[in-house]
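My questions all concern the structure below.
Excluded from the complex is one protein chain; the other protein chains are retained at their positions.
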Amino acid sequence: MPTIAVASRLVYEVAQPTTLLVNVAVATTPRQSIEHERFTVKPNVPQTHLPVGEERNRFVRLSLEPGEVDISYEARVRLEPVTEDAPSVEQTDYESLPPQVMSYLNPSRYCESDRLASYALAEFGAMEANYERVDAICDWIASHIEYRGGTTTALTTACDVLLQRTGVCRDFAHLGITFCRALGIPARYVSGYACHLDPPDFHGFFEAYLTGRWFLFDPTRLAPTSGLVRIGVGRDAADTAFATIWGVAQLKEKTVSAEAVIGSETVGEDNAAEVAVSTA
Amino acid sequence: MPTIAVASRLVYEVAQPTTLLVNVAVATTPRQSIEHERFTVKPNVPQTHLPVGEERNRFVRLSLEPGEVDISYEARVRLEPVTEDAPSVEQTDYESLPPQVMSYLNPSRYCESDRLASYALAEFGAMEANYERVDAICDWIASHIEYRGGTTTALTTACDVLLQRTGVCRDFAHLGITFCRALGIPARYVSGYACHLDPPDFHGFFEAYLTGRWFLFDPTRLAPTSGLVRIGVGRDAADTAFATIWGVAQLKEKTVSAEAVIGSETVGEDNAAEVAVSTA
Amino acid sequence: MPTIAVASRLVYEVAQPTTLLVNVAVATTPRQSIEHERFTVKPNVPQTHLPVGEERNRFVRLSLEPGEVDISYEARVRLEPVTEDAPSVEQTDYESLPPQVMSYLNPSRYCESDRLASYALAEFGAMEANYERVDAICDWIASHIEYRGGTTTALTTACDVLLQRTGVCRDFAHLGITFCRALGIPARYVSGYACHLDPPDFHGFFEAYLTGRWFLFDPTRLAPTSGLVRIGVGRDAADTAFATIWGVAQLKEKTVSAEAVIGSETVGEDNAAEVAVSTA
Partner (left out) sequence: MPTIAVASRLVYEVAQPTTLLVNVAVATTPRQSIEHERFTVKPNVPQTHLPVGEERNRFVRLSLEPGEVDISYEARVRLEPVTEDAPSVEQTDYESLPPQVMSYLNPSRYCESDRLASYALAEFGAMEANYERVDAICDWIASHIEYRGGTTTALTTACDVLLQRTGVCRDFAHLGITFCRALGIPARYVSGYACHLDPPDFHGFFEAYLTGRWFLFDPTRLAPTSGLVRIGVGRDAADTAFATIWGVAQLKEKTVSAEAVIGSETVGEDNAAEVAVSTA
């Protein structure tokens, strides 16, 4: 059970009175506990902590005056994932899905699962409805989409990615979510910190709901799932932006890090196809 | 305070074992109470009642065998809307929005508020940030978009509607929601029953969050807001379909009605610009 | 060298003074000659014959008064295609393309070759640049896209088809053209008559420019290329509609036929991968 030290720092130049909504603090879940954390804003403006959505994403709202603002977060997080034998993890029948996962079947802004229903069925419909199918979707994405920075924008959707064949972590996750939903698998976007990500940055991956639990998937294959630390979850990246600006502010600096604490279990290369990792 | 009698009937021909998710039962809110209701399915299959989402939309899940299934709902609903003097209803500042409305600012599948940010600002940015601006948005939609059945599909988005200039109630609501969100006003889709709708059918409209309350708007201008009865709410129509089919079933018959009960307050032509109607 | 008898009949109910542009008469090319033809309009309104574009598509313009109009065309067409050994047909280098084919490399309304550049390269970039690659593109389309009427509209583009995985002849041709252009192969849409098409209708296919000639391809695989009779060519279907209406007219009847004349060479199942058919 690894313990991960995460940190992020955002520096903005604020040009006029601006409200900033920040989502960088890690979540507390049955399988992810915070041993220590510190959230610092300089200058020391009032912070409104907002637990948003059913998943209670930890947004912090800051009312900022013109000038520089320096936002730092650091935490030590203990992960106790449930791992299961991948072949035994089955898709949950539609008629057995619990109410709280139902809306994660619906199409969303960047995940047009309604448009890609036939596509998903043609590519993955014949496979067995289990963990390995979702893993095969991730393999398909990793082999069909080229990871290339600067080729997508905040408006890029799963359909765009599929056509242009390039994207970044957020786009890979959106495409994975879209295929899952089209196949009847509830899926949701997760923003977080990730060990071994190079270059270090916030990361975007996804969870699929199988056998009554949410399982982690990262179609970029750029970071081991055992080192993923959740910040927020949502229908897609629209729900979990690390920063939302109402006003005028310019990001001057962004540094992000995540590392396994020495002495804790090592975060290594996992083989997603054999071990299913659940955080719920 | 009107009392409304609503009813709907859906008949499907089911071709193979199918799960049907139905959302036709009216919601209970502080301002909408059910005096009586009856939900009947023939043949009498087990019904799983699923309260979905934070708003606890009343989905019913049915596991159906091949053959005809006849789903009837009827209810008597008492509405106690809060009405306010429209000019006094102000937009809530972004820095004062409560957590539970924040996600209704995000773009969604059919409401690409991120793509239409400049559009909304150019058309409505100079107006005062209050109830009357949202009402002006509805007037704009009513005068720019032609209500014409059969011109849109389940995949049509607000951007599509804006370009093609035609749509139905769902499309009108999506466009209204999109403009609101782009202007920083939380807005959500509402499915429901509507008095005086001709031809009678399920209706789609929207709510905008102002001065700490959700206010009703119907940009189709086809039914008085005082006669709108809520079924479900969601980010857009994807969350509140009256029926979702996993399997193969053909809709054979759909009848919908809504009428003010004699003796109760009449549902009349309201003038949305003067009286703001809130159901929260 | 087969001789084909083609015929078509269009009946419109004209509601107000309307100009109709009809494109149903077969083209004359070095390899396609008309032995006999008759174009009849009842009532007998003046016909303006317009040779449109560099390819001189044979449009006929009719100024119609309200009432029924019955447009008939029939022709007997001799085809003398050049057939070549497929493996010997190479792609023409960009630096050797003649001016008159250059614009068939550009993206067009329904063929967004600029958006699908990476897609085409990823799927077909590693293949040898010859006839067989274009044939492989057609195979890919035939196996990835389901031919299904009513799933596309006049607005559907190659990108749409790729995402939704269904379409009709026009959509199949658009996708083939798009992939070709993205790979540096001039490609153009051809409307025509087709033997053995079931049900009989106008057909849409495409030509790709290789080794200094235009070669025929039909990714629907629904009709033998040796029985394809050209009406018009263009950048995509926008250039070769069988009818364009300026005014108000309703199509009441459409019948189309194409059959090899008895005694001429039989139109059979060709194996496109072995014999390359050129009409230029």
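Each chain gets a letter, A, B and C, in the order it is written, and its residues are counted from 1.
Simple rule for what comes next: a contact is a pair of C-beta atoms (placed from the backbone, for glycine too) under 8 Å apart; a residue touches a chain by one contact, two chains touch by 3 or more.
Not measured: the values here are computed from a predicted model.
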Query = Which shown chains does the hidden chain touch?
reply = B, C
Inquiry  = One chain is left out of this view; which of B:9, B:115 or B:196 touches it in the full complex?
reply    = B:115
Ask   = Just one of C:3, C:63, C:151 or C:264 touches the chain that is missing; which is it?
value = C:63
Query = Among C:40, C:103, C:143 or C:266, which residue is in contact with the omitted chain in the full complex?
reply = C:103
Task = Pick out the residues on chain C that sit against the missing chain.
result = 19, 21, 48, 50-54, 59, 61, 63, 93-95, 98-100, 102-103, 106-109, 111-112, 114-115, 154-155, 184, 234-235, 238-239, 246
Key: Residue ranges of chain B at the interface with the undisplayed chain   = 115-116, 118-119, 122, 144, 146, 159, 162-166
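Quick note on the criterion: only the chains that are shown with their structure count from here on.
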Mutual neighbours - chains that touch chain A and chain B alike = none
Between chain C and chain A, distance of the C-alpha-averaged centres to the nearest whole Å = 47
Inquiry  = Taking the mean of the C-alpha atoms as each chain's centre, how many Å separate chain B from chain C?
reply    = 46
Request  = Could you list the positions in chain C whose residues touch two or more of the other chains?
outcome  = none
